[in-house]
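This part shows chain A:
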Amino acid sequence: MNGSSLAAVAPELLRLGVGLLALVGFIAANGMLLLYVERKVAGHVQRRPGPFEVGPHGLLQAFADAGKLVGKQLATPAGADGLLFWAAPLMAFMPVPLMFIAIPFGENLFGLQTNLGLVLILSFAGFNVLALCLAGWGSNNKWSLLGAARAVSQAVAYEIPLLLSVLAVALMCGSLDLRQLAGSQGGWPWQWNVAVQPLAFFIYFVCAVAETNRAPFDLAEAESELTAGVHTEYSGMGNGIFFLAEYANMIVVGCVATALFLGGSQGPFAPGPWWFLAKMYLLVTLVIFMRWTYPRVRFDQLLNLNWRWLMPLALVNLLATALAVKLAG
Partner candidate 1 sequence: MPELTSRLLLAMPTGDSGRDAALHVKPRDIRLVAERLLCQDWFLEDVCGLDLADGLAVLYHFAHWTRPGRVVVRVMLERDKPECPSIEGIYPGASWHERETCDFFGIEFTGAANTTPLLLAERLDPAPLLKRPEQRIPRGRVWPQGEWVGPAGGHSLAEELMSICGEEGEQ
Partner candidate 2 sequence: MSWPAADPCQGLEGDLYARVFAEGARDDTLILNMGPQHPSTHGVLRVLLEMDGEYVMRAEPVLGYIHRMHEHMAQNRAYVQFFPNMGRVDYLHALAWNWAWAGAVEKLAGLEVPRRAEYIRVICTELNRVNSHLLWWGAYLLDLGAVTPIMYAFEDRELVMDMLQLITGSRLTYSSFRFGGVLTDIDTEFVSRCRAFLKRMPERLEMYRELVTGNAILRGRLEGVGVIDQMTARRYGATGPVLRGSGVGYDVRRAEPYGLYHEFDYAVPVHHDCDCMARYMVRMDELEASLSIVAQAIDGLPEGHCIHPDAPRGKWRPPAGEVYFAVEGARGKIGVYLASDGTEIPYRVKLRSPSFSNLSLFAEIGQGTLLSDAVAILGSLDLVIPEIDR
């Protein structure tokens, strides 16, 4: 079978394959970049240099870390369920590239055109919970188990307002296709959805931080309470993959926020993927700054915040949006 016939048979499949490969590269590169950025931000916030020794200003530190993680022994704790224990990090990472394929980085830069892009991302995002649950259960460690219990109730709770806030935007545009959603906004900030739906954006942002288990909502990990929660028993690349998945998830939620609320690749003067990336990285940096600023919330407060504030607000917001769309339409 030659290339042209392949293209003739399944152009969509080819695009998907190439897209997936490119995305895995993108994720790996981003994992390293964000690791570096996180440590640099932490360093500078704390008035110290951060990584500095490997490469100029520690630029190559991420490679050194990756090499170290790969080289470490993978230890399975005594009494742990080996299958579940090692399935967990894989399960945390594998859905991540799939989430990227529906993200429109630019007008024509995307992996897969589907009118259910948003649904696809949200459904694959749910896998992360399963991974943490398995990691906690499979570790045969009481701290991990507590972490897993926290992770599950946290993720289950926060997915609802997340969905509701996203739905409000989808209702406005009448579509679940991320490309269409992004394209429906203008280039200038006041033409973005965030100007129309500030509350939905706020709810989405808080939920996204909680969904990705980032501080101040990093309760599943909570190193000062649960030692490291679900990650306690993971060594070497087991831990590394969790990290990679965490950063990839951060990028996914950043990308979705950019596409939904911040105009996607639209931007003043010269629209294009750079605008998309710039906005996405800005959001991710904000999340990183938050991690180095706030104390961790308590578990019941986390759930209270969700059920008592975000849920009702998201519902009211959705209703108001529906009403407005109906009236305007």
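For anyone wondering why these and not others, all candidates are chains of the complex that A comes from, given by their letters.
In the analysis below, a contact is a pair of C-beta atoms (placed from the backbone, for glycine too) under 8 Å apart; a residue touches a chain by one contact, two chains touch by 3 or more; residues count from 1.
Since the structure is predicted, the reported quantities are computational estimates derived from the model, not experimental observations.
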Neighbour of chain A by the touch rule, complex-wide, chosen among 1 or 2: 2
Candidate 2-touching residues of chain A, taken from the complex the two chains share: 42, 45-48, 76, 78-83, 86, 140, 142-143, 146, 149-150, 215-216, 218, 222-227, 291-301
